[in-house]
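Here the complex is missing one protein chain, while the rest keep their positions.
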Amino acid sequence: MSIAIEFVDLHFRYPGGVEAVRGVSLTVSAGERVAIVGENGAGKTTLVRHLNGILRPTSGTVLVGGASTRDRSIAQLAAQVGYIFQNPDEQLFASTIGADVEFGPRNLGCTPSEAAARAASALATVQLQDQAGLHPHHLSPSERKRVALAGVLAMQTPVVVLDEPTTGQDARGVEIVAGVVDSIAAQGRTVVAITHDMDFCAEHFDRVVVMADGLVQADGDTRAVFDQVGTLERAAVEPPQLLRLAAHLGWHARPLTPAEFVDASTREPRDLGTRVD
Amino acid sequence: MTRAQFVGTGSPVHRLNPVTKLVALLSILVIVFALPQWWVSAIVVVGVLLPAAVIARCGGPLIAVGGRILLPIVVVLVLVQGLTFPGGRTMVWQWGVLSVTAEGLLFALNVGARIVCLVLASVLLVLTTHPGDLMSALTEAGMSPKFSYIISSTLQLIPAFRSRADAILLAQQARGLAVPRNPLRRIGVMMPLLGPLVLGMFTDVEERGTAMEARGFGSTARRTALEAIPDSTAQRVARWVMPLVAVAAVVVPLVWEVL
Partner (left out) sequence: MIQLADVSYAYPDSGRFVLEHVDLRIEPGTITGVVGASGAGKTTLAKILSGFIPHVDGGQLSGSVVIGGRDLSGLPLAACVSQVGLVIQNPFNQISGARYTVRGELAFGMENLGTPRDEMASRVAEVAGLLRITDLLDRSPYELSGGQQQLVAIASMLVLRTPVLVMDEPTSQLDPVGTRMVFGVLSRLRGAGTTIVVFEHKPELLHAHADRLHVLAGRRIAASGSPGEILSDPRTDQWGVSATRYTRAARLAREQGLVPAEAPLPVSFEQAAAFFGWSARTRPPSPEDAR
């Protein structure tokens, strides 16, 4: 599978002197769904902001689509990497939701009709198709966050970066975001998401990168990473609910979803079930 | 644009009541304009401002910030007044049609010394007085808390909104917006982005108003202050003496002339 993103010994120091990323090397293949987890201040956002050139390495290299980001502007990288900011109010600016979502595709050279078609389909994906004519400020903050998501989806970039996509979302909002993550990956595109929601992470990502102190502490298959209890504890990351429960019950299985959990419950040896009355 | 900023060293000058320093600045302003001779300003600079800067451990920043503001002003002043002063008769130096006269130089010196004095005094105030402390002291001295809030919040929210504007611009670049290097064309690209910023500012102001009320901003209780404003009898006396000296600087020459 082709490589979508590569960080090679990346270091980044803020002008104030804080070294937020202290030597990260990471390769992500096309079509992977990668979740980056860790405490606030672990360096997660600093790392992914290198993917579209908002931040430039202090040392080390970032490759997107096989080429270094060094000589490409943010606007040029935008064709490769769609980035959804944590705060939608920094992204939305047009007077209607539809126009805002068309903005990205038009910058990338789409014709007006193509941009409109892409916007309509992106808004349908986040279930806001009926709101296209409204002003963004008529929506709730969680809906605005979904508009921002649509604005980047419409750009149809090979890589999509999501910074805490589920914060402030209600149950339905989380479902919609999850649907977006799955559909992007199904099209062979790459998703990189920063999240604090481990259950969301377990259900929708195939790879987890744990960060702390500007370094990668664990990286690999979701199930395997969430089994590294000691590492997770040091990074202040709590494993997903069902994995914790399975471990507590003494099961061999490490189920990631309710369906897997229920399936495992029928197969685990009976005597291993912890007695709690 | 040179930005003078508070440098906290905790020196005795920093610990003066901000109102004392403000009164001192205003008194100096009156004195050097009432007494236009260059040596009056020179005495203030050498006798008051420089020692205060040394005590405040702000000498370096004072020279750096003051110098950056003053250098262009002084150069222009000397050139223009020295070369073109209309009443000049005593030639100091001549080259073709250009001539420098002693009268012109003296005039430039008198004007320049006052400007140097005032700029250094103002910069020193800013370097040694945190704006928050100044506002608290003025509120304590009777200024309306609402007025003080408007000044403080403007000083802080302008940079906050500027960083919001930067973030908006970045977010649009991340959606493929090419931002030209040419500053004029850059403004053209940025203008449409300012809508949400301004709109956001209004909704923010409304919400912030709610949050402020929730914390008793509309309360009619007698306000207190977390930080005690440092003060002393000597400073209270000084706040009377300095304006008196300033008044004297205005009145005495007038009386002198009449006599």
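We just call them A and B in the order they show up, numbering each chain from 1.
Here is the rule we go by: a residue touches a chain if its C-beta (ideal position, glycine included) is under 8 Å from a C-beta of that chain, and two chains touch if they have at least 3 such contacts.
From a predicted model like this one, the values you see are computed outputs, not experimental measurements.
S.K.: Which of A:13, A:135, A:223 or A:244 touches the chain that is not shown?
M.R.: The one listed residue touching the chain not shown is A:244.
S.K.: Among B:184, B:198 or B:228, which residue is in contact with the omitted chain in the full complex?
M.R.: Looking across B:184, B:198 or B:228, the contact with the absent chain belongs to B:228.
S.K.: Among A:6, A:32, A:100 or A:199, which residue is in touch with the absent chain?
M.R.: A:199
S.K.: State which residues belonging to chain B touch the missing partner chain.
M.R.: So the residues of chain B touching the unseen chain are 130-132, 145, 148-149, 152-153, 156-157, 159-160, 204, 207-228.
S.K.: Which chain A residues touch the hidden chain?
M.R.: Chain A touches the missing chain through residues 39-41, 86-87, 140-143, 167-174, 196, 198-199, 236-238, 240-242, 244-245, 248-249, 258-259, 261-262, 265-268, 270, 272-277.
Keep in mind that, in the parts below, only the chains that are shown with their structure count from here on.
S.K.: Counting only Cα atoms for the centres, state how far chain A is from chain B in Å.
M.R.: A distance of 48 Å separates the two centres.
S.K.: Would you pull the chain B residues touching chain A in the complex into a rising list?
M.R.: 164, 167-168, 170-179, 192-193, 195-196, 199-200, 203
S.K.: With touch defined as at the start, can you tell me which chain A residues reach chain B in the complex?
M.R.: Within the complex, chain A contacts chain B at residues 52, 54, 73-75, 78-79, 82-83, 85, 87, 89-93, 95, 103-104, 107-108, 136-137, 151-152, 155.
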